[in-house]
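Here's a structure for you.
Only a part of the assembly is drawn; its chains keep their places, and the rest are absent.
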Amino acid sequence: MKAYLNRRYHFSASHRLHTDAYDDARNQAVFGKCNNPHGHGHNYTVQVTFSGQVDPMTGMVCNLADLDSFARQYLLDRFDHTNLNTLDLFRKLVPSTENLTIEVDRIFRAFPHAHLERVHVEETDNNSFDLYSDVTT
Amino acid sequence: MKAYLNRRYHFSASHRLHTDAYDDARNQAVFGKCNNPHGHGHNYTVQVTFSGQVDPMTGMVCNLADLDSFARQYLLDRFDHTNLNTLDLFRKLVPSTENLTIEVDRIFRAFPHAHLERVHVEETDNNSFDLYSDVTT
Amino acid sequence: MKAYLNRRYHFSASHRLHTDAYDDARNQAVFGKCNNPHGHGHNYTVQVTFSGQVDPMTGMVCNLADLDSFARQYLLDRFDHTNLNTLDLFRKLVPSTENLTIEVDRIFRAFPHAHLERVHVEETDNNSFDLYSDVTT
């Protein structure tokens, strides 16, 4: 039986939406208060969804201990308590939560023990983004 | 890369489930306490989901300022702090949350800057409804 | 050992803030959109706090079954799925959540098995009211 496992991770980071390709007026017009010069921040929540057959012996899609260890190493140690704009990833890319979601998807595709279906990133209680891994258009 | 943007809006309204096509006994049997004569109310939460390519320049599916402005004009100004039964829409239609969801879907299909995927309307913490815009059967 | 027990109850109701003592313009000025003519509604949450000695035999402040039964009879059966303005209580009293809180306090003071300390009524996620039963000024 194919089941889906959802797991949530939490980190705090700051960002500023800004692109050098625009002048200040256009940055302000496009990004509004998210373009404020010294940035701001969020408590981000990442929810990853994996699918797989439920192992008849263990009753598991995959071992959560493996997933937590993977998330610790590749997600939390890299993003928690950082300023996203200073990361290599966002040196030329606007650190919008859409772009962050694309990177989170890239990270968890490499998890070897189940099939990534979806990544979901919450920026605030009212604002979130999803990527479906099998939708590649 | 195609991503999905979710945005939540909140409003308070009242309604009474009742249809003139039924007599009082049948209204009571079908709608139970939701048929109580003077109505009751809810804090409704609407979550809309839009898909689109992430703009390589802005890192956005669409500009949230545009979506918020659209939601203010077409959703919140129309439904917040109202009695749903008194709206034209529900003059001949039971103001169930299913029917409200159908209207919310109709409203947000007109948003010009991204593709509506889903509307989700929460009536209480334990009760919600969805419509998928590409499912038309 | 004196402990405090908190218990939450939920109901849905509608109301309109309006007083006959004001003309329409003043009602509108004071109550804003809460004065809209046909009312609106909320999912109300009531949290009651009782104190008492923890019974050394049962380990309880009081039996929750007794409290739930009391709340069913005196709170939920009376307020759930109603229009507050049509209740006797609010015939001459604005059905604000402050006044509702005063009534909820009056109701739970009569619970015989523990000492009422506080009633807390949530109108929305961002809006709530408290009464402390031993503060009588």
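Things worth noting here:
Read from first to last, the chains carry the letters A, B and C; within each, the first residue is number 1.
Everything below uses one rule, namely that a contact is a pair of C-beta atoms (placed from the backbone, for glycine too) under 8 Å apart; a residue touches a chain by one contact, two chains touch by 3 or more.
Nothing here was measured: the structure is a model prediction, and the numbers come from that model.
The complex is a homo-oligomer: 3 chains are shown here, and the full assembly described by the structure file contains 6 identical copies.
By our rule, only the chains that are shown with their structure count from here on.
If you sketch which chains touch which, the chains link end to end in a single open path, with no loop closing it. With each centre defined as the average position of its C-alpha atoms, the distance from chain A to chain B rounds to 28 Å. If each chain is reduced to the centroid of its CA atoms, chain A and chain C end up 41 Å from each other.
On the chain C side of its complex with chain B, the touching residues are 10, 12-15, 33-34, 36, 38-43, 80-83, 85-86, 124-125.
By the touch criterion given at the top, residues 1-9, 49, 54, 57-61, 63-65 of chain B touch chain A in their complex. Across the interface of their complex, chain B is touched by residues 17, 19, 21-22, 30-32, 93-96, 98-99, 101-102, 125-132, 135-137 of chain A.
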